[in-house]
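Note that one protein chain is taken out, while the other chains of the complex remain in position.
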Amino acid sequence: MKKLNIAAVALGSVLLISFPYIVPNPYLVRVAIMCGIYMILASSLNIVIGFTGMFSLGHGAFYGIGAYTSALLALNLQWPFWVTFPLGGAMAALFGVLIGVATLRLRQIFLAFTTLGFGEITRIVILNWDSLTRGPMGLPGIPIPTFFGVRFSQAGYYYFILLFTAVVVLFIYRLYRSRIGRAFIAIREDEVAASHMGIHLFGFKTLAFTLACSIAGLVGAFYAHFARFISADQFGGNESFAILTMVALGGTGSILGPLLGAAVLIIFPEVFRFLAQFRMVIYGAILIFVIVVKPGGIVGVRGVFEKPVQAIRAKHSHQKGGR
Amino acid sequence: MFVQQLINGITQGSIFALLAISFAVIYGVLRLVNFATGATYMMGAFAGWLTVQYVSRNIFLAMLAGLITGWCIGYLIEKVAIKSLRGVARIASLICTIGFSIFMMEIATVIFGAETKAMPSFFNEKAFTLGEVSVVWYQLFLVGTAVTILLLLQVLIFKTKAGLAIRTVSLDFKTAGLMGINVDRTISLAFSLGGATAGIAGVLGSVYYNIVNPTMGNLQGLKSFSAAVFGGLTSIPGAILGGYLLAIVENFGVQIVSGGYRDIIGFVILVGFLLFRPRGLLGKKTSL
Partner (left out) sequence: MSKVLKGVLFLALALGMVCSVYAGGKQEKAATDEPVYIALTAPITGDYAEYGNNFKRSVEMAIDKINAGGGVLGRKLAVLVGDSKGDPKESATLAQKWTSDPRIVAQIGDFTSTCCLAAQPIYDQAGMVQLSPTASHTKFAQGSKWSFSIVGTQAGEQPFIADYAYNKLGLRKIAVIHINNDWGVDTARYFTENFKKLGGTITAIENYFDGEKDFTAILTKLRASNPEALFMAAMYNDGASISNQRAKLGWNLPVIGPSSLYSEQLLKLGGDAVNNLYTVVSFFTDDPKPEIQSYVTEFQKRYGLKPNFHASLAYDAMMLLADAMKRAGSFDRDKIREALQATKDFPGLAGSITFTEKGDAIKQYTRVMVKNNKFELFDKR
């Protein structure tokens, strides 16, 4: 069995690594890169929603903060990508901590509302802060990153995001099995019990939230240098809802779920382009259908590859209705 | 000018208040934010438009059409998505309402086309003019109708048996079930009521702004949601107050600051309230 696994992994890795050469079609490679970007975004949001059981409706804002930070530093100060990339993540983390400290002492639902409001505020501030962000004109001409003096080709972007996705997934996998991850899950399952076990609720919640935000910021920084043009409307409420949908559709609380959700929701609309104006109607219908049939997401409950992980239970929030 | 902005705010606030109630009724019983509210508003507007266009140019008939459409949509959402998902993760229901929102918006585009339609005006004559301040009859009608609907809902919720059931379920639906209340029917009723108010709001709003299009509900829905939080998500009088206050504050905000920051005002209030007074203006302390 073990040998089979290793073989499978080897085959999978070879396929993924040689992808740009097996399929030398820039369009498909781009779709793959977009998949990678959203896989990371969805996985990071899953730390908040799936592991810790909190709601965030403003993930797109942190993604945008990362993108704008990195792009502005690169454009105004000509700093190289390898410096601006981590700074994008750091800036998003900073905002994450601020939001977290302010709201995580309250009941869960407030994080959802605050992040929703924060997302809109971020978008509007970007639009109005002309002198820095060039407002609605957006930021064109973001430089292409270089790797030892060589500018990224499309394959370069692909390998970067492939590696990045692998690192994030591995990180989340390790986190999930670690003491910290177990604390997150304990909080999700029962806050009161968790706190009696000596888990510092506020601290761990803030940690989970900040972690998710910083990862989103990093992807944002990557996206800015990949797309080379960013504008505020690319990081609005729709983006946050799209990421949330990926997590919910794929399966909350599992590692594979968000990856699958992101892949499905990126590839599906591409495959069904021929449906023209019916494409989005069917998108909405399928979304409802999948959730009604499999409320925990495709692999969330009774997962194919993982031990079933119960999603945030309704009873959980109802029983603690009065505080 | 001060008076004019106040009047603008009150008119706009009537629409916000109706939508905020739609959020509050549903949030009250299920602790669920119905993100399809904006789309229901839009569908109500289309129903009204169809009535005016093809049946009779009568605003009351249009409002009835909006009400019925909204009621049916609310009922349908509950039957299809919410009922089967009760007791499962709340995120599933939330995503479902987002799915409904996308679905309705796109189906409206397919059926009616993306072009903005003109909604005829009613009672568009000047009611009175005071210096530079002018008010048309429709504004009075809009505010009057909104207040009537709000009062009717208040009576329904506080004076009838069905209302008692809704209030009980919103306190604790397990206990309510044990007390012999038909929880399923109550939740369904709340959804239909929420849909109906959104539907009527759609007709009233589209007549005021004279336009109907598939995307008209998006921003309206989001802003009214902040209004609902502002007033206290679980309290109906709170939602009403929140709707009016948000609109008035927004209008004065434009006057004092700038139009560019208009949408931020609502959200700053939203975040501010969540941070400093999470139960809203009139929300009950224990119920969130």
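Order as written gives the chain letters A and B; numbering starts at 1 within each chain.
Keep this in mind: a contact is a pair of C-beta atoms (placed from the backbone, for glycine too) under 8 Å apart; a residue touches a chain by one contact, two chains touch by 3 or more.
Keep in mind it's a predicted model, so treat the numbers as computed, not measured.
Determine which one of A:L11, A:L132, A:V167 or A:V192 touches the chain that has been left out.
Missing-chain contact among the listed residues: A:L11.
Which of these, B:Y75, B:F141 or B:Y209, touches the one chain of the complex that we don't see?
The missing chain is touched by B:Y209.
Of the residues listed, A:I22, A:L132 or A:M197, which one is in contact with the missing chain?
The one listed residue touching the chain not shown is A:I22.
Tell me, which residues in subunit A touch the chain that this view leaves out?
1-2, 5, 8-9, 11-13, 15-16, 19, 22-23, 25-28, 30-32, 34-35, 124, 127-128, 135-138, 140-141, 169, 173, 227-229, 231, 233-234, 255-256, 259-260, 263, 267, 270-271, 273, 276-277, 279-280, 305-306
What does the interface between subunit B and the hidden chain look like in terms of residue numbers?
Subunit B touches the missing chain through residues 1, 4-5, 8-9, 11-12, 106, 109, 113-116, 118, 121, 124, 126, 129, 132, 134, 136, 139, 205, 209-211, 213-216, 218-220, 250-251, 254-255, 258-260, 262-263.
The rule we apply is simple: only the chains that are shown with their structure count from here on.
I'd like the Å distance between the centres of subunit A and subunit B, where a centre is the mean of that chain's Cα atoms.
So the centroids are 31 Å from each other.
In the complex, go through subunit B and note every residue touching subunit A.
Contacts found on subunit B: 31, 33, 80-81, 84-92, 94-96, 98-104, 106-107, 109-110, 172-174, 222, 226, 229, 260-261, 263-264, 267-268, 270-271, 274-275, 278, 286-288.
Quick check: in the complex, which residue numbers of subunit A touch subunit B?
It is residues 49, 55, 102-103, 106-107, 109-110, 112-114, 116-118, 120-121, 124-125, 127-128, 237, 241, 244-245, 247-249, 252, 277-278, 280-281, 283-285, 287-288, 291-292, 295-296, 311-315, 317-318, 321-323 of subunit A that touch subunit B.
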